[in-house]
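A single protein chain has been omitted from the complex, and every remaining protein chain is retained in its original position.
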Amino acid sequence: MLKKRLSSPSEMVERLLAGDRRAAARMITLVEDGAEASNSLMKLVYPHSGRSVVIGITGSGGSGKSSLINHLVRKFREQEKRVGVVAVDPSSPFTGGALLGDRIRFQAHSMDDGVYIRSMGSRGYLGGLARATRDVVRIMEAMGNDVIIVETLGAGQDEVDVIHVAQTCLLVLSPGMGDDIQAMKAGIMEIADLIVLNKADLDGANFCLRSLEATIHYGLEESEDGWKPRVIPTVAAGARSEDVQGIDELVEAIEAHQSYLHESRTIEEVQAKRIEQELGLVFKDELQKVIFRGLRGTGKKRKYIQAILAGRTNPYSVVEDVLRAFLKV
Amino acid sequence: MLQKNPEQPSFMFQEPTDGSAPVQNLSGFEIKPEYGPEDLAGFDVEADLGRPGGYPYVRGAHRTMYRGRPWTIRQLGSLGPPQEANKRIRQLVDMGATGISLCLDMPTIMGRDSDDPLCEGEVGSCGGVAIDSIQDMRELLAEIPLDEISVNFVSNSQSSIILAMFCAVAEERGVSRDKLTGTMQNDILKEYEAQKSYYFPPRPSLRLTMDTIAFCAENLPRFNPISISGYHIASAGATPIQELAFTLANGFTYVEEGIKVGLDVDIFAPRLSFFFKVHNDFFENVAKFRAARRIWARMMREKYGAKDPRSWRFRVHTQTSGSSLTAQQPENNIIRTTIQALSAVLAGTQSLHTNSFNEALSIPTPRSEKLALRTQQIIAFESGAAGTADPLAGSYYVESLTNRMEAECLKYLKTIEDLGGVIQAIENGFFQREISEAAFRYQQSVEKKERIIVGVNAFTDEDEDEDTDIELRENDSEFEQQKVAALKEFKRNRDQVLVESHMDRITQICQGQANIMPSLISAVKAGVTLGEAIAAMRRVFGQYQEEAIF
Amino acid sequence: MHKEKIKVIVSKVGLDGHDRGAKVVASLLKEAGMEVVYLGMYQSPEGIIKAAIDEDADVIGVSYLSGEHLVYTPKIVEAIRSNGLDDVLLVVGGSFPPEDIPLMKEMGVDEVFRGGSLTKTIIDYITSSVREKNH
Partner (left out) sequence: MSQGQSKRGTPDTSCEVNWDDYLKAYYEKPQSGRTWSGYELKEIYNPKDRVGENYTQDVGDAGAYPFTRGIHRNMFRGRFWTRREVVGIGSPADTHERAAFCFEQGGTGLNTIADVTYEMGLDPDHPWAQHEVGLTGVNISSIKDMEILVGDIPLDKVSWSLITASTAAAATMAQYVAVAQQKGYDITSLRGSIQNDPVHFRYCGFRPACPLDLSIKLGCDVMEFCTRNMPKWYYTTVNMYDLREQGITAPQEVGFGFGIAMCYIDELIRRGLDIDEFAPRFTFYVSCHVDFFEEIAKIRAARRMWARMLKEKYGAKDPRSMQFHFAVHTAGCSLIPQQPLNNIVRIAYQALSAVLGGVQSLHCCSYDEPMCLPTEKGHLQALRTQQILAYETGVTNAADPLGGSYFVETLTDKIEEEAVRVMKQVEDQGGMEEAIRTEWLDRQFEAEAIKRQKEVDNGEKLIVGVNIFDADPEKTTPLGVQRIGEKSAREQIQQCLELKNTRNIARLKDAIERLREDVAAGKNTIPAMIKATHAFATTSELLGTVRQVYGYPYDPMQIVQSPFS
C-alpha cells in the first residue's frame, strides 16, 4: 500500500465539505488508485455533488488548451467563482509514467486559494479514465467549486467519454493542423457544443474558420433540442494583454449554452444520459471485478481458456455459464 | 592601482605586432609564423610516414594504437618500507593504474645496505624503496601477480642484482621465468652522461648491462631488460633534440655491444624499450617522438640488418616533466602535467607516468597521486584524443618539425660517431659539456625573462603560502632503525660461510667473461645482500671517478 | 490492475532560469514510471507547496543553480512544516559546495543530488524512500 494512512471516511468528507484542499487531494488520490476505500467515500460525497457548472475541453496537442483554460479561469475568478481544474495528460503506455506540464500555464493562479488544480495521468484505468474523472469532478464539486474544467487530450473514444462528464463540451482546434481537423470533423457532432478556433492570429485562420463553419452549417442538422455548435475564434497565447482575444466571447457562449440547457430543460436529459453512461461503465467494471474475484484461486479461469483453445467450447457458452453461475439468471 | 605589482610584465595594454620577431623552440630551431603545403614539398608520405604499426613507424608502434588498448597508466609506487610500497602499489592498481614504477632509496641507488654507516639518515629517502636483501623483494612483491602486473624497476647500476632478486622471488612463488613481465631501467650509459649514479667505470658497467640483456633474451622473453632513458638526460638540462640524439646514440650502442658479444640482433632488439620526458613545448615534444620512431626503424633495418619488424619498433614509456613543476603556486602544476600528458598521448607513447602537482614540495600524497592518475584517465576516457591513431599526422607544422628533428638528430649521431662512439664521448666529457651548456642557456633565458615561467618570473603572488593548500608528507624516522635492525637480524640468521663463498664466486665471474646472472641469483638466494654483491664486484672493477665538467 | 504511482513535483524557484537539469530529471522520472508535475520557472516557495498539496504529491524536487539554495531552502522547509506536509519528501538538486549539503539536511532537506548524479541513483532513492515514508 503506497499511499498514506487515512482518517475515517466520514471525517474526511467533513473536511472536504469544509473546503479542505488536503482532504480533497487525498481523496482524489484514492480514486485515482482505485482503492477499495474509494467507493465508500464516493457514497458519502455523491449527495454533495451535481451542483457545479462542468466544462469539458479537448483538442489535440499544441492547440493551446492550457493557455485557453488559464484565461477562462481568470474570467471566472473575476466573477468571484471558485474554480476547479482537472488536467489530464497521457501516461506512457510503456512505463506508466506521465509528465504533467499544465500547471506551468496556470502559474498566474498558483497563489489563488479560489483555484484548485489537479493534474492526472491517463494511466490504464480500470473502468476507463472517464469513471475516475467523474469521481474527481464530484469531489471538486463537494469541496465547493462553482465551475469545474476538465481538460483532456485528443478526440478518441476515451476522451469523448471523459468529456461527457461535462455539461458543456469544447473542442479546441488551431490552424495549420488541417489533417487533425479533417479527422475531428467526424467526431465534432458527438463531442462539441462549442468549437474554439485558437491561435486565430496565425495565417490560414480565416480559411480554417470558414471551412469549420461550412462543416457545421452543412454537416450537422440542428439537433432536435435546438442547439447548434458555434465556432469561436480566440487567441490565448502571447505575453501582450491585447494579444489575447475572444475570451469574453467564449465565456458568453458557454453561459449561453448553460442557460440553453436549463431553459430547454435539456439539462435533465443530458444528466440522465450521463448517468446511464456511468451506470454502464460502473456495471461493466464492477461486474468484471466480481467475476474475476470469484474465479480467482479456483483455477477455473485457466480451465475455461484451455477448453476454448482446445475447441471443446467457445467464449460465448463460457460467458453464459459463468454469468448463470454468478448471477443465478 | 591597476599596476600595483610592478613585477608584472604589462601584458595589460599589449598592442599587436606584425609577429615577424624570430621565435625559437626549446631545441633552438627557428619557428616560422605559419606552415603550409609548401613546407612538405617532396615529402613522400608512403616512405617517410607510413601507417601506424607499419615501417617506418612514424605514426605509431601499433596499427590501432589506443583504440586497441590504452597506453599503460604507470604510476610511482615507491615509499621507503617495502611493505608500504607494496601497499601503495595495490592502492594504485585499485584506483585504476595499469602499470607500476618503483624507484629506490639513496643507499640502494649508491649500492649500499641500510646498515652501512655512510647511509645514516638516508634509508627510505626521496620516496624510494630500500632493497637490501631478497627478503625486501619478497615483501615488496607480496600478492602481486608477477605474470600480469608489469613492474618497472627504476634501477640502474644495481640492475643485475635487483633482477637476480626478482627472479629468485618469482622462483619461490612458482612463477616460471618465461611468464615474468616488467621492466628494468638498467640504462647505465645515461648515468655517466647525466644521472651520475654509477659505481664502476663505463666498460665493466656496460658489460653487466649486456649480461642482463643476454640473460633476459634467453630466459625472460616477456621482460624488458632495459629502458633506454632520455628522461634523465633532459632533466639534467638537455634540450629535446639533445635528449633525442643522446638517447638513440645510447640505444644503438647497446645494439652494437649485443652484436659484439655475439647475440642475434633480432633476439634482443625487440625487448629494447625507451623512456622519454615530455618537455613543455607541446608540438616539439610530439615531433621528438615521431622522429625517434622513424630514425630507430630505419637504422635498425638499414644499418643493423634487423629482419624482425619488432626490432624496428621504437616502444617508449613517458613521464611528464618533473623539472617543469614549480614550488610556487603548486596547483599550476596540474595544468602543466595535463598539457604534457596530452602531448605524450598525441605523440603515441606506450606507457605514461604523470607527475603529482605537489612533487616540487613533497613526495606525492595520496590525493595528489590520485589526481595525477585521474589526469590520464580523463584524457583517455573523456577527451577523445585516443580515438584515432596519430591524429596530428599530415599537419604541415608537425610534419615539418618532425623532419627537422630527424635531420638535426642525424647530425648529432654523426658527431658522436666521429668522436669514436658513446663510451669515448663519455670519457672525454662530450655529453656532460653539451648538457651543462644547454642547462646554462636555459637558465639565462629564464632569468632574462626571455622565457616566462608562470609564477616564477612572471605572475608571482605576494601572499604565496596563504593560498597553497597542500598536505606534505614527511619521512618517518622510525623506519630507518627498524630497517637496520631487520637487516642485522637477517644477516644473523644466514649461513655466513655460504655467503662468503658466493661473494668470491661473483668476484671470479667478474674477472672472466661468463654471464654473471646465474651466480647472482644463487647468491641472493643464499642471502647475499645488494651491498655485499656490489662490494664483491668492486674488488675487480674498482670505483669510477669522472673529472668535473662545467 | 494499474500500479499506484509515485507523484513528484519538479520545480525551479526564484529568478534563476537554468531549467535544463530540472527538465531532464522530470522526463527521466517519467520514463521511470512516476507521475511528474512540472512547475517550471519563477516559482515561489508558497506556490510550490500549494501545488504539492493540490496534487497530493509524495516528493517535492527543487533545482538550484547559482547559490540561491541557502536563500530559498529554509523558506520551502518552513512552508512544508507550517502546512503539515511532514509525509512529503524534499529533494534538491543542482550545484552546491559539499559544505552546504549537511547544512541543507539540517534545515530539513531529505536528500541532495549534485551535478553528475546518475539518474538511476535518483530514481532508486525516491522509490525506496517514498515506500518507507508510507509504511
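For reference, chains read A, B and C in written order, and residue numbers begin at 1 within each chain.
Everything below uses one rule, namely that contacts are C-beta pairs under 8 Å (C-beta built on N, C-alpha and C of every residue); 3 or more make two chains touch, one makes a residue touch a chain.
Please read all numbers here as calculations on a predicted model, not as lab measurements.
K.L.:
Just list which of the chains on display the missing one touches.
P.N.:
A, B, C
K.L.:
Which of these, A:217, A:240 or A:293, touches the one chain of the complex that we don't see?
P.N.:
A:240
K.L.:
Of the residues listed, B:126, B:175, B:327 or B:540, which one is in contact with the missing chain?
P.N.:
B:175
K.L.:
Among the options B:197, B:332 or B:436, which residue touches the chain absent from this view?
P.N.:
Among B:197, B:332 or B:436, only B:332 touches the chain that is not shown.
K.L.:
If I consider the whole complex, including the chain that's not displayed, which of B:385, B:419, B:439 or B:499 touches that chain?
P.N.:
Only one listed residue reaches the unshown chain, and that is B:385.
K.L.:
If the hidden chain were put back, which of B:371, B:416, B:435 or B:537 would touch it?
P.N.:
B:371
K.L.:
Which positions on subunit C touch the chain that was left off?
P.N.:
Missing-chain contacts on subunit C: residues 12, 14-20, 23-24, 27-28, 41-42, 66-68, 71-72, 95-99, 114-116, 118-120.
K.L.:
Spell out, residue by residue, where the missing chain touches subunit B.
P.N.:
Contacting residues on subunit B, toward the hidden partner: 1-5, 8-9, 11-21, 23, 25-26, 31-37, 40, 45, 51-52, 59, 63-70, 72, 83, 86-87, 90-91, 93-96, 98, 138-139, 141-149, 172-175, 179, 280-284, 324, 329, 331-332, 334-336, 338-339, 342, 370-371, 374-375, 377-399, 451-455, 458-459, 467, 469.
K.L.:
I need the residue numbers on subunit A that touch the omitted chain, in ascending order.
P.N.:
Per the touch rule, subunit A residues meeting the hidden chain are 108, 239-243.
Here, only the chains that are shown with their structure count from here on.
K.L.:
Which word fits how the chains touch one another: line, ring, star, complete or other?
P.N.:
Its topology fits none of the listed shapes; call it other.
K.L.:
What are the two chains with the top count of C-beta contact pairs?
P.N.:
Ranked by contacting C-beta pairs, first place goes to A-C.
K.L.:
Taking every chain's C-alpha mean, which one sits closest to the mean of all protein C-alpha atoms?
P.N.:
C
K.L.:
So what's the Cα centroid distance for subunit A and subunit C, whole Å?
P.N.:
The answer is 29 Å.
K.L.:
So, what's the distance in Å between the C-alpha centres of subunit C and subunit B?
P.N.:
Distance between chain centres, rounded to whole Å: 53 Å.
K.L.:
Between subunit A and subunit B, what's the gap in Å when you average each chain's C-alpha atoms?
P.N.:
Here the centre of subunit B sits 77 Å away from the centre of subunit A.
K.L.:
Give me the residue numbers in subunit C that touch at least two other chains, ranges are fine.
P.N.:
In subunit C, no residue touches two or more other chains.
K.L.:
Help me check something: in the complex, which residues belonging to subunit A touch subunit C?
P.N.:
Result: residues 1-4, 21-22, 25-26, 28-29, 32-34, 91-92, 95-101, 103-104, 107, 110-111, 116-119, 121, 123-126 of subunit A touch subunit C.
K.L.:
Residues of subunit C touching subunit A in their complex?
P.N.:
Checking each residue of subunit C against subunit A gives 1-7, 26-27, 29-40, 42-44, 46-47, 50-51, 53-56, 87, 130-131, 134.
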